[in-house]
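One structure is given below, encoded as structure tokens.
Below, a portion of the complex is reproduced, with chain positions unchanged.
We call the chains A and B, going by the order they appear; numbering starts again at 1 in every chain.
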């Protein structure tokens, strides 16, 4: 079977995570997130973001995190502004609209939203109450095209949102990868400070399942548990989520794994660069999008699996290569060898 | 710490399930339920229910299973009939209503719905279109009060539903316990035959998480995957669900575990009976509801945890004792000893 660079969730969990599940298996624990492990994991996260007033809740996946957070924050007439590449706009089967809220898509150059993009949407919706009211800005970090927000960018967005009575919510399915990218200058603490809420992804970074929803804005915290339950996200054995996050975060395993994934991607990026290939976006995380000729793509797919991301013209397309915590050195070396042999 | 009989999800997973997770951990697999393990587990279930045209999908929990199945089956104006004790009516934080559908509650003697109960609801809603249209009957087996449906009862319900253009949906969070109860005369195959859809619960019977939604009615199968995705139930690492169900079902471990839970409960029931205590409902599954005096409850709770289920009068209350696949013999013996010592 070919080795797959199609996604970062092809394997199970990091061995330490499984080991923790084994070690704790026979303990009797309270259900629904009130187990000792979940409580401990929540405390660790609150400490790491240095915001004791934040709340933390665990859910099983990213779409679930997005739909529950957003639908609990908004009133029925309020809408969301997102990049056209945003996961909620394109790849969650209308989950946000299914909870009743419109998502406005903003075309971007690199998957990142700027205050002026939001401003344009707001200015185009001044015929009240005939046009929906924008209330939440959704960004992803790292984005769906592998890019990351810098400190100034996040702060400017948050300031803009504060001034315009908007919530800023960050989809952090790959927040670990963003925070460990070589160009990054943000910290987890900044996300406790410059967002109303965000989630920290486990599924794509060493866990079997699990995302941690962090709500910083105290006005948005009330009764959040009801929303988890009502949307089917409150696991009876919430320990499954708590144990994993505790293990990933207690000694920074989470960040080590993300850094590893990034480094593997950067090695591959360098190999492509050396044979002078261009990229769809310039990324420093675990996703790269080299532009190749169709015959090169054909050649590479003999032994490796990946997505053809975007057809560029008759000759060329961009492919997507994703690495993960589980991508081993020898595989990367094999792949680099094949890249070197590309005509 | 006291031993808890409060629920059947206090421990992790059966060791064989964890072992299977370990063994398969490094395989690269497709995401979102297309992994080999999920495909194999689906095949096993279809074989066991002897209905090759049924579809099987795995989700993480019971509320999620109920809300996705029901909301995908119904049009906006259609409603659900359930027992007043039904999980969807009382304990899912309005999850069904949240998807837009009314739930009609029927008072029952033992948690079980009869055709005449449904008929009464329908007859009370003849002022069309001012009153909602009943379209789905929700039952649980075993019920929330530990009772089970017999073959004639299920068949009669299904016949009634067929004749009245209603769907019959079974919440099988504890279907294993129902099917291995000593008084049971139904088989898993019957659920492939006499229901439109049902789910088979893993969380309460040896899995970390996981319920298998089985749709027998072919008209209800179309596009079900979109609903899983839209409601946030499609796990990236769907393997987590597939592996567990494969392990539980390939050699009937699932039924052995449920039978074990039932037997432990029956031993405890016998002990209560011997000191001549009465029960709220007569059950043969892993839930029993003995009626005790307040001082007896006090006495028992010195060393054991359980819920006081229902206050009966000034002197008495019914408690709920739940056993599980993880309830060990020595604990049961200790508990029985305490029961024998009750005044």
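By our rule, a contact is a pair of C-beta atoms (placed from the backbone, for glycine too) under 8 Å apart; a residue touches a chain by one contact, two chains touch by 3 or more.
Remember, it's a predicted structure, so these values are computed and weren't measured experimentally.
**Student:** All chains share one sequence here; work out the copy total for the full complex from the 2 shown.
**Tutor:** The number of copies making up the whole complex is 4.
Here is the rule we use: only the chains that are shown with their structure count from here on.
**Student:** Which integer distance in Å separates the CA centroid of chain A from that of chain B?
**Tutor:** 34
**Student:** Please output the residues of chain B touching chain A within their complex, sorted ascending.
**Tutor:** Spelled out, the residues of chain B in touch with chain A are 1, 3-4, 7, 9-13, 15, 18, 21-22, 24-31, 59-68, 92-95, 98, 203-204, 208-209, 226, 229-237, 239-240, 326.
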